[in-house]
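Just one protein chain is left out here, and the rest sit where they should.
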Amino acid sequence: MKHSLSFSTIGEMTIMGQFLVKRFFQSLVLILIVSIITFFIMNLAPGGPSSMMRMDATAEERAAIAEQLGLNEPVIVRYKDWLLSALGGDLGTSLSSGQPVIERIMERFPYTFQLTAITLIISVVVGVILGVISAMNRNKWQDNLINFGSVVGLSVPSFWMAIMFILLFSVELQWLPSSGVGDSSLVDKAKSMAMPVIILATSTLPTIVRFTRSSMLEVINQNFIRTARSKGAREKTVVYFHALKNALIPVVSIIGVLIPRLLGGAVIVETVFGWPGMGRLIVEASQGRDYNLVMGVTVFVTVLVIVSNFIVDIIYSKLDPRVKAY
Amino acid sequence: MSNPAANNTDLNQVRVSANIKKSTAWTRLKKNKAAFSALIFLVLIHLLIFVGPFIWTVNPDATNPAGMLQGITASHPLGTDDLGRDVLARMMKGGQITLLVGFGAMFFTVLIGGLVGMLAGYYGKWVDIILMRFTEAMLSIPNFFLALVALTVFGKSPLMVVLVIAFTSWMEIARVVYGETLKWKESEFVEASEALGSSSVRTLYKHIFPQIIPSIIVSSTLGIAWAILTESAISYLGLGIQPPTATWGNMLQNAQQYIWTTPMLGVLPGVAIALVVLAYNFLGDGLRDALDPKHRGGK
Partner (left out) sequence: MKKLWQISILFIVSVLVLAACGSAQSDEGGGESGGAEGEAVKGGEIAIPIAADPTFNTWHPNAYAESNVVNRIIFTGLTKPGKDLSPSPALAEEWSASEDGNVWTFKLRQGVKWHDGEDFTADDVAFTFNDLVLDESLGSNGASNYKSLEEVVVVDDHTVEFHLERPWAALPAYLAFNSEIMPEHQLSGGDPWDNVEFNKKNPVGTGPYKMDTYTSGQSVSLVKNEDFYEGEPNLDKVTYKIVPDSNTQIAQAISNELDIFVMEDKSAIERIESSNDLEVVAADITRYFWIALNQEDERFTDAKVRQAFTHAIDRQAIVDSVLQGYGKVAHGPITPDQQAFYTDEVQQYPYDVEMAKQLLSEAGWEDSDGDGVVDKDGEPFKIVFDIAIQGDLERIAQLVQQYLIEVGIDVELNVLEWNAMIQKNIIERDYEMMLNWWSYPTDPDVYAQYGSENAGTGNNIPGYQDAKLDELLQQGQATSDPEERAEVYREAQEYMAETLPYIYLWYPQELQLRNANLKGVPDTYFGSTLHYIYEWYLDE
């Protein structure tokens, strides 16, 4: 993180090592906290796994299932068991399917990954371009238009936009499928992903546009650009070669913030478009009180975010010599 | 579920000079067309929503199955919904709840975020480490997942929805306030006040807090927009505030069933949400510019 301590370059490797260890333990504590919060929220909740919650089940049937699922132990004991087994790398079995939790996550993770990764790439590429255009035309109509578009994108409820898209592109025009992941062909795949990606991008693209814009303006106002400009270089060249390079560096840092948001947005998008990812999985799992699966998905996603933030921080520190990740 | 709009303050921490006169900010805001129209729009819509029900006294919960899904009529200027209720009355009543959820969530967001940021920034040392580490931790948790679990589990009362939104959005404000506090802590008058023997609580309250008010105002404005949007998203998943209490979010969610036959039912709350959120976003941006002339390059 930006405001972490900065050390001298001597013995960088050891410091890096220390940093890694420190970061690792911090992450462990974080995961522990997340797991405790989730576990207790879930287990203190009214209701139980759906298999026990059938309307016509009798008390004896419910008791039998609770026994099978090991739900008769006190919550603390169950958490301890879960934690010990999780530390050993075993996230348990899904209460709703009997499959290992990790298997269920791995069935869904590739789809969430595809969706969020493509959205992220598109957001960054398009967002940076729009941000640069915006900054270069500060306060002109291009800037105003892009700014307006960004605010609108952030303001329309995404599920509503998604349904309007389905009405338009799937039902009326019949251009794009309203649901599913597409068959094997690349064109099919692209068609299936078009709407989910666009909807998901409305929550990330504006942030990147605005961030790039203000980052560009800040760099442009810095002295070395002024110097370069006074030397008579053509303004556009200056912008591209100096400003952009420097302005992009902080844009990397915002990716860390965007990843959790993308994963959150995926819940809605996956539900509307029937996309078989982890977002839908956690909605189903928490409604069905599949305790182990909820725990597994939450911990998995937390690890995912921690790891990706870590990578972003490392890249950031490599790009910008003024910033140290550690 | 972190607050997207507030991120913009990360880089350009709102650098408000202590002696910006309110009047200058107000003049600047007035010059910003988008923000000023947003402000006027918001004043009008709040008047409509909070005063309107005294004039249009139709009971928003009164059902009438015989008169459902009607178009515009004299007795129902915006038609009726799927249970024959008056849409105008429900839009106003629902708007009240939606905006109150927005304000409520914003209040708790600012309260938690402000306290965490100020305490961490002012006291430093282990307070800083614990609080800001915790803030970072919360930022990297996929909050929406936790929020889903919490709402599934604890029910969907308006207060619960407010708290869940606040609990998952306070971190950005904490970081902004933290940065501001750090900066002002070093300033001469704070040091002077400490030298004169003021208690730390007093210094914090008398000298630092007033300085960070502008950034809090900006964050709160954007925070309301975010809370309204979040309420509609959790309503879509069936985890929002439940009927018969109307909110724009659950009206929109309910209208989904009718997109095939009565799409108008979804258009009203959808547009209302979009416009109000848009207006708060514009106002927030405008306020940032007005309170911090450097930000948008002296517009």
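Note that the chains take the letters A and B in the order they are written out, and that residue 1 is the start of every chain.
The working rule: a contact is a pair of C-beta atoms (placed from the backbone, for glycine too) under 8 Å apart; a residue touches a chain by one contact, two chains touch by 3 or more.
Keep in mind it's a predicted model, so treat the numbers as computed, not measured.
Peer 1: Touch as defined at the start, partner being the missing chain; which of A:S35, A:S96 or A:S253 qualifies?
Peer 2: The one listed residue touching the chain not shown is A:S96.
Peer 1: Using the document's definition of touch, tell me which of A:Q26, A:Q114 or A:Q287 contacts the absent chain.
Peer 2: From the options A:Q26, A:Q114 or A:Q287, the contact with the absent chain belongs to A:Q287.
Peer 1: With the missing chain put back, one of A:R23, A:R108, A:R210 or A:R261 would touch it. Which one?
Peer 2: Missing-chain contact among the listed residues: A:R108.
Peer 1: Residue by residue, what part of chain B touches the chain that was omitted?
Peer 2: 61-63, 65-66, 68, 82-84, 152, 155-156, 238, 242-244, 256-262
Peer 1: Can you list, in ascending order, the chain A residues touching the missing chain?
Peer 2: Residues 45-48, 50-65, 67-68, 96-99, 104, 107-108, 111, 163, 166-167, 170-171, 174, 177-181, 271-274, 276-277, 280-281, 284, 287-289 of chain A touch the chain that is not shown.
Keep this in mind: only the chains that are shown with their structure count from here on.
Peer 1: Per the centroid of Cα atoms for each chain, what is the distance between chain A and chain B, given in Å?
Peer 2: Once rounded, the distance between the two centres reads 22 Å.
Peer 1: For chain A, which residues are in contact with chain B within the complex?
Peer 2: 1, 26, 30, 33-34, 37-38, 41-42, 44-46, 138-139, 147-148, 151-152, 154-160, 163, 167, 203, 206-207, 210-211, 214-215, 217-218, 221, 250, 254, 256-257, 260-261, 263-265, 267-268, 271, 282-283, 286-287, 294, 297-298, 301-302, 305-306, 309
Peer 1: Report the residues of chain B in contact with chain A in the complex, numbered from low to high.
Peer 2: Residues 1-2, 4-5, 7-8, 10-12, 34, 133, 136-137, 139-146, 148-150, 152-154, 225, 229, 232-233, 236-237, 249, 252, 256, 259, 263, 266, 270, 273-274, 277-278, 281-282, 285, 295-297, 299 of chain B touch chain A in their complex.
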